[in-house]
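Notes to accompany the following structure.
With one protein chain held back, the other chains of the complex are shown just where they sit.
And now, chain A:
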Amino acid sequence: MKFKSRNFDQASNVLEITGLTVRLTGNDKADPVLDAVSLKIRQGETVCLVGESGSGKSVTSLSIMGLLPKGVLAATGGHIELEGRNLLELNAQAMRDMRARKISMIFQEPMTALNPVLRVGEQIGEVLDTHTKLPAREKKARVLDIMNQVHLPDVERIYRSYPHQLSGGQRQRIMIAMALILEPQLLIADEPTTALDVTTQKQILSLIAELQEKHGTAVLFITHDMGVVAEIADTVHVMKLGRIVEHAPVETLLRAPKQDYTRQLLQSVPSLSPRAPRAMPEGQTVLAVEGLQKVYGAHGVFSRREPTRAANDVRFSIPRGRTLGIVGESGSGKSTVARCIMRLIDPTEGEIRVAGKEIATLTRRQLRPYRRHIQIVFQDPFRSLNPRWTIGRSLIEGPLNIGEDKQAALARAADLLTLVGLPDDAVHRYPHQFSGGQRQRVAIARAIAMEPDVLVADEAVSALDVSVQAQVLDLLDELQQKLGIAILFITHDLRVAAQICDEVLVMQHGHVVEHGTAAEVLSNPQHAYTRALIEAAPGRSWDFANFKELQGA
């Protein structure tokens, strides 16, 4: 692993935050959201701010931009100094004047961060409209120039495009172009690659590095991904509950973290070295998929589009007690496969055998008795539980549907909650009373309440913080040992796949490009795409949990 090791002692300060305190408006008794945060960023430096959700990373960045939500949060103390002026004391007009000229910001989700009804060229041009008085032709030339600098193809066409006509990577390039067109001293990047695929992430990270080099921009990079930190940071600040608990140059922090919290955070990062496949169990095959195909848009009177093959000749089988991972980037067809198997959508062709029964062609009614054999846990625990239902009601809905007695189902629901590590009185509570990790435990309990043979986990840990992710992965492992469930684990994250899967299947454009044990696929990839995926995984040669280089890398 090669870390950045430039020395910034001579570089001048771009931004200096001292003792920044942010509180909930009108509530001086509650703990502050930011508690005396201090950090400085020097010219050309990349400072990473890491921490779990709720640690105050984004609040810090919004404070710098003067964009704290009015009436909700307010800075009550400290300084944010840029070019000798305290940003906290600027009036609205003066603060607006700083934005995009001195400090710019790019956001996590490039789809929602761009205005969907305005052409992207116009959105970049608006920065110039706001801060300069360039004539129209010069303005357009400037916009096209910055679009070229962020390596967008066919800039004239993209200039006239709307955000939805671009890919995720292109949208983020547009955001970067917008942020850097006036060459600000400071770029704040708030999880700018979290919503992107690994290969796109790699490109965006190197683009930011390239432009930073070229313009000498200081970067405040907010992320929860330690891999990204290892790749790009000069200095790292670790945040927890509104405080900066530790800061150090990147290599020092990753090799010799001082604080317990930092160690704990690093130890939760799943390792890229795959688990050894467990012995092939005696048990029978519980899920077998053969020649599965899903084609979208094949018919339709008015459709002129080519049909899309979202899944093509997918085949695999899972025996009891084993875990098969399907990995791939967005659009690879992994979720299509999961939904076909659940029969949430109908496969175009192929066989799906669950518990020995072919279910691919059953009608909805015929399917009902087989639903219990295969259950799913979705990605976002905030949206997959009905917010108006108690946990108990969500848990017993399935069992009641297959004719279980209500009292028995409720009693079992309480047991299940204990099993997934929640208090059994949670049956009477509502989803909003739980954290994301707890909700995902509820979702798992809901799935296993049906005593399924197969559990489909569709990006089930992707929305969780690393430490919570580690706990949920442990829980799945434990449940598998206790109950002997087979797990089909859909993920884009190779680290997670390496942790939990016995076998891995790599998908690209609807095709299975590689299939083997996790050890084979991840340590000795055969297909070029698999290799590209692994190479794009940030910080892949660092063993975070053990604070050293990965053995054999």
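Throughout what follows, contacts are C-beta pairs under 8 Å (C-beta built on N, C-alpha and C of every residue); 3 or more make two chains touch, one makes a residue touch a chain; residues count from 1.
Keep this in mind: contacts and distances are computed from a predicted model.
> Quick one: the chain not pictured, UniProt calls it what, "Glutamyl-tRNA(Gln) amidotransferase subunit A", "ABC transporter permease", "Sarcosine oxidase, delta subunit family" or "3-isopropylmalate dehydratase small subunit"?
"ABC transporter permease"
> Among A:T130, A:Q284 or A:N546, which one touches the chain that has been omitted from the display?
Checking the options A:T130, A:Q284 or A:N546, the one contacting the hidden chain is A:T130.
> Pick from A:M105, A:L455 or A:L522: which residue touches the chain that isn't shown?
Missing-chain contact among the listed residues: A:M105.
> Any idea which of A:P116, A:P135, A:P387 or A:G403 touches the chain not displayed?
The missing chain is touched by A:P116.
> On chain A, where is the contact patch with the chain that was removed from view?
65, 67, 71, 96-101, 104-105, 107, 109, 112-118, 126-127, 130-131, 162, 164, 175, 178, 302
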